[in-house]
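One protein chain is absent from this view; the other protein chains keep their places.
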Amino acid sequence: MTNRLPRIADLDAASAGWGFFLCARKEVRTGRSGDYLAIVLQDVSGEIRAKVFQEVDALKEEFDAGEFVKIQAKGNAFNSQLELIVDKIRRVMPARDAAEGFREEECIPCAPRPVDEMWAELQGRLAEVHDSQLRDLLMRVVSANADRFRIWPAARQVHHAYRSGLLEHVLKIIEIVTFLADAYGARRDLVIAGAILHDIGKLRELEYDITTEYSLEGNLLGHIAIGSAMLRDAIRDTPDFPARLALELEHLVLSHHGAREMGSPVEPMTLEALLLSTADELDARMQQVRRHIANDGSEGPFTSYHKRLERSFLKPSAS
Amino acid sequence: MTNRLPRIADLDAASAGWGFFLCARKEVRTGRSGDYLAIVLQDVSGEIRAKVFQEVDALKEEFDAGEFVKIQAKGNAFNSQLELIVDKIRRVMPARDAAEGFREEECIPCAPRPVDEMWAELQGRLAEVHDSQLRDLLMRVVSANADRFRIWPAARQVHHAYRSGLLEHVLKIIEIVTFLADAYGARRDLVIAGAILHDIGKLRELEYDITTEYSLEGNLLGHIAIGSAMLRDAIRDTPDFPARLALELEHLVLSHHGAREMGSPVEPMTLEALLLSTADELDARMQQVRRHIANDGSEGPFTSYHKRLERSFLKPSAS
Amino acid sequence: MTNRLPRIADLDAASAGWGFFLCARKEVRTGRSGDYLAIVLQDVSGEIRAKVFQEVDALKEEFDAGEFVKIQAKGNAFNSQLELIVDKIRRVMPARDAAEGFREEECIPCAPRPVDEMWAELQGRLAEVHDSQLRDLLMRVVSANADRFRIWPAARQVHHAYRSGLLEHVLKIIEIVTFLADAYGARRDLVIAGAILHDIGKLRELEYDITTEYSLEGNLLGHIAIGSAMLRDAIRDTPDFPARLALELEHLVLSHHGAREMGSPVEPMTLEALLLSTADELDARMQQVRRHIANDGSEGPFTSYHKRLERSFLKPSAS
Amino acid sequence: MTNRLPRIADLDAASAGWGFFLCARKEVRTGRSGDYLAIVLQDVSGEIRAKVFQEVDALKEEFDAGEFVKIQAKGNAFNSQLELIVDKIRRVMPARDAAEGFREEECIPCAPRPVDEMWAELQGRLAEVHDSQLRDLLMRVVSANADRFRIWPAARQVHHAYRSGLLEHVLKIIEIVTFLADAYGARRDLVIAGAILHDIGKLRELEYDITTEYSLEGNLLGHIAIGSAMLRDAIRDTPDFPARLALELEHLVLSHHGAREMGSPVEPMTLEALLLSTADELDARMQQVRRHIANDGSEGPFTSYHKRLERSFLKPSAS
Amino acid sequence: MTNRLPRIADLDAASAGWGFFLCARKEVRTGRSGDYLAIVLQDVSGEIRAKVFQEVDALKEEFDAGEFVKIQAKGNAFNSQLELIVDKIRRVMPARDAAEGFREEECIPCAPRPVDEMWAELQGRLAEVHDSQLRDLLMRVVSANADRFRIWPAARQVHHAYRSGLLEHVLKIIEIVTFLADAYGARRDLVIAGAILHDIGKLRELEYDITTEYSLEGNLLGHIAIGSAMLRDAIRDTPDFPARLALELEHLVLSHHGAREMGSPVEPMTLEALLLSTADELDARMQQVRRHIANDGSEGPFTSYHKRLERSFLKPSAS
Partner (left out) sequence: MTNRLPRIADLDAASAGWGFFLCARKEVRTGRSGDYLAIVLQDVSGEIRAKVFQEVDALKEEFDAGEFVKIQAKGNAFNSQLELIVDKIRRVMPARDAAEGFREEECIPCAPRPVDEMWAELQGRLAEVHDSQLRDLLMRVVSANADRFRIWPAARQVHHAYRSGLLEHVLKIIEIVTFLADAYGARRDLVIAGAILHDIGKLRELEYDITTEYSLEGNLLGHIAIGSAMLRDAIRDTPDFPARLALELEHLVLSHHGAREMGSPVEPMTLEALLLSTADELDARMQQVRRHIANDGSEGPFTSYHKRLERSFLKPSAS
């Protein structure tokens, strides 16, 4: 078995061979004579479920979720969904495996656009802000958090849950809210600021290092309160920042979930806050739906059921 | 008292004189020695509450809601809100009053943009539709309903509740959904079609003749079912209209309220249906909020409480 | 092993032998050394779960859900519920197996009453309608859809989910609403019409061919909108059909789920619509409860928990 | 002014004269120079609002809600609804006013059917119960409470809120549940018992003496708990009453509101309890709707808005 | 009329004379010949509604809500509730009226316990905190805000809506949560800190100067976010404050409404946060109920209906 497996997006039931992947989740399940491993593998093109039936006791300790693995496996159709049956699996040894073609960046799920391109676009958006005090504030916040802002995911699971997903999400929201601000006579500067700042608290709510987890403060405070505090810290360092503008910015951060039952302690009271919360929810939803359609492997005109959105979606017709 | 009152938007507590208005609502209320009339007057610039204390028994029959009236009145501050105290009021006699400057169109609330300009924009949008079968269908629906489509309000009370409000609403939605379709890779033709068709049932759900009421079929069927039937009628008259496109169009009409509890019997299952329902809700909300802010006469940084949206809004600062 | 298995309703843990059944569902599940098949078998008397542990890879392709199968199996008590352990299973070969006693109609779940008897009752009900225009309309709708109306199930899973279940459901509703119409002075003709028409859209919402699935238009439009369109088509072909009667009929179809959150775009506004939606919900619920009690195999005075209705039910006492 | 006013159901704006009525509610409201009385008058045919503008201070103490009054008044159209403007009003002096035609029973709202006829029907229903122990129990409960059961209203305001309304409600429910029990194979004896017992607690929850109020125990315990206790008391006095039957009867009383959020501490777990709660809710709703339609004085095809049921209803067409 | 009116708590329908009060609310209402004033008067013992029918136009400008007034008035029973009919009313002239007995503090609603006594209790509670860093932090926050903390109300309307109401509320919560912390093995220091800090944001959310209004930041941010920021500011000024303790304190502030739909962006995740949110809700509710019962003037065993709590309450029996 000397073939190398194709990327996940190109696998089918006839695929067989070896390859490098990120093991994103790993769980022991139980069968008659003991346990087997149910794992999730990822690469830059997507993710797939896999099962390991052999030497489970040994493998329990051999590798963990969040590590790169080398596997030997073959495709299998399971209730009309593709999975991999893994014959061998071990932790990647970076030095040695590089020779065989292991490239970390090819195993990590990541936003479709190159991060440098997105970062440049963000800089361009910042330069569009007319009010110089506001522009300076935003630039300072962005620079101070650049390392994380460039690569952070937007969530652990729901939407944009991959490398640089937060940046991708922010740019799309800027695109939408600037358009809507013009359409409804709202203030462009404010909606750009809101788009950049609204999820800034996620840089501390989440810990990201290939996999994503909630931090201690993330669980106890949530990204809305953390982001509000990060904004206040930045404003404190800005001499003579206008008090009312400061309030409106914090209102944008606090209200961006749109309703109290969604976790916003105050509800949108300005045109800009209304536009921001609409764009945020829309972008999260569109990303989920588009990804669900793209990943769907079911037959027939509709996708499989999407549990969070509680419905199936119509797949685009062939034509 | 020979002064003519200014437009409603320009009235203040010191205003006094005569003028022509539309009486939009009329109600009898009770005081110690009998009843008084509480009415709402409108002109093209807005609306205002007024009270009539004299000769109420006679006036009960003298004019009705939905009629133009000539009044003599003076401004009055009532709990920080402006109202008119009416001394004399009678039904307009068009022939005679025209000589004194009565112009029907100046007394009717109406969309801010000229209807001809909006209609031309709609034609331009129709021409943008690439698929010729779909474009023909839309043109046929629009032409067949042109008389109503040009002047119909979008609702009895909630939003765009004035002459040509539906057209204004549809154009704004087209502007938004075409932008969003490009942003998310959805089909432009379909979202334009959805924007034009989604409220088409309101042309029969509502009866509009200066004032707006629900029709018999409007109450029993609702504009979603009526619009769906109007679309089917139009498709039936179109030879060889593609079956799947027909289904997707009807899905756009049926799902445009976004959720079952909002009155949509099915929920959005395509990208285009998701974008349309988001844009529809956003435009309705933005129009309500902007109008509430514009009409607000209260002191302080916040508007009065908006009952339907259950909050106050921050007024733009002076600067 | 030359015994023939009894009907499903008569199986017990000591049963062993061969038999013919419909395989209604088929799913692969995972154990330590690979997968097994979890299937559901049906015949005219009920349904039962079964498991296949042998030659699973081969059997994955050997037969599908929706096909008739011949099996060799034995009973097994599993957490106090009866199941079958299948040793052999293959697709039925109709010609050959007929000789051994395979009868398609004995393997298909189906309403308890003979379809011809129910169809005759429906004709009798139609003849009871006094208004000749309405009676003609109903007869036309029923005749035009007779092939499907005779055999269609009322749902894919919830209630009356078997051959001729829709017809059984409609007849029971007619029985109830005519009684209630007399009790409350509502119009008999209208409630009969509502009972016949309310679910007519299910003839196109569902595809039924031994098993039941949602159609493309079923998913995108739902049976309420489809039924409303079918009614309109029929009325269009009826010269001089009274406009108000047409509206009331369509209102019955649109409002029959009783509330917007249940999927009705309008809520009942006539006595007849109130009675119809009450009878529809009652009959669906009673059928679920009676079937749940009848199929229950648990010990003790209460049935197992009914997930959809969120409770257990008291079983009738022995006496 | 020597005319006697017609019954309330026959009043119009031109009516003027004197008459005897029950004053059902009485409230002081405020006008510029002091207060006026807003009252509600009832007779056997219906109820109407009235206003008293004169000698209010004196009249505040002159009569109370719950007393019979003699008035002199004239009709008045107020926002398209009829009301009475009262010139004179005083408490009835039974001895003296009898000579002028005062009859208490003509001033009290009351069920449309004669109470003796309804009582006889109830006895007939009791005789239909097959199980002799159950029949004896029901007869004992009914006899012991006969004085109240004959005349009690079913509610203070919502439905059947008049003399003998409870009896009317119980009989209608018996009619429906016996029919439904036959239709669904449920036990006739049990549903008759449930219909008779379900609201028995209202005989102590409400105090009725022309007007209706909640009693102390009514507020603190509610009619469900009171009825359950009354049932237990009766069973305790019945030697050898079967334990399981006792439980099922109490379950019927406790679960008859159908759901916990409606005030039932347990939800229906038997066919009979499901039928009873459906029939109870249906009868309450039908009575409200029919009465709302009957009393409606608005123009156009729809009634005024029904606040509790949150909609308007279609009025029967003239034909 | 030379009598001085008694305190509000001691007024009855026979009271007549003059007195000094705070005018807490003032609204113009409409009667037949124009308008009257509906006002609310307060003193240290309670509040009462009053009406002014004379010289309304002049009085509209003569005094405002939030000012002290001298009135001449008499008691009046209005629908079983006491009110005042005001004959004369003017703004207080402090210098002159002091001579007649005007004392500002007697006209302002205020917590029942003396503020100095409550302040001393708070100091004692602070001293009970064992952890010196935490104790220092709390003392610093309390000192820095002492002026407001001594006199601030806890709300604009709902509960403890009077001078020093916040302090009263905090002390009662400390009493309860220290007891509960001992009962459930939670940390005493933390619950005391939570009780003191949880509503600290109200010192900036509300503006209080005899009457209470929301501030600009109060509306836009809410007291939970403001309080969280105040806590962070204080911690920043505390060298070496433990990071985990800081997180737990902020969690207490953020989660103290107990649920997201109540406005808390995170829900309680520690024993202390659970106890704090329970005690906060309980104290708010008990204060409302006790005050409602104390102020109730209705007859019978139950109070009038409490709109926010949606029920009546049983009044203590005489015995």
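Per-chain numbering from 1; labels A, B, C, D and E assigned in written order.
Just so we're on the same page, a contact is a pair of C-beta atoms (placed from the backbone, for glycine too) under 8 Å apart; a residue touches a chain by one contact, two chains touch by 3 or more.
Please read all numbers here as calculations on a predicted model, not as lab measurements.
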Visible chains that the absent chain touches, using the contact criterion stated earlier: A, C, D, E
Given D:75, D:109, D:222 or D:258, the one touching the chain that is not displayed: D:222
Option from A:216, A:243 or A:294 whose C-beta touches the chain left out: A:216
Chain C, residues in touch with the chain not shown (by the definition above): 29, 31-36, 38, 51, 53, 77-79, 301-302, 312, 314
Where the unshown chain meets chain D, residue by residue: 216-217, 219-222, 224-225, 228-229, 232, 244, 247-248, 250-251, 254, 260-266, 269
Contact footprint on chain A, counting only the chain that is left out: 27-28, 30-35, 60, 216, 219-220
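In the analysis below, only the chains that are shown with their structure count from here on.
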Turning angle required so that chain C lies on chain D, C-alpha fit (0 to 180°, nearest 5): 180
Euclidean distance of C-alpha centroids - chain A vs chain E, Å: 46
Rounded Å distance between chain C and chain E, as computed from the means of their C-alpha atoms: 61
Multi-chain contact residues (two or more partners), chain E: 31-35, 216, 219-220
All chain pairs that touch each other: A-B, A-C, A-E, B-C, B-D, B-E, C-D, D-E
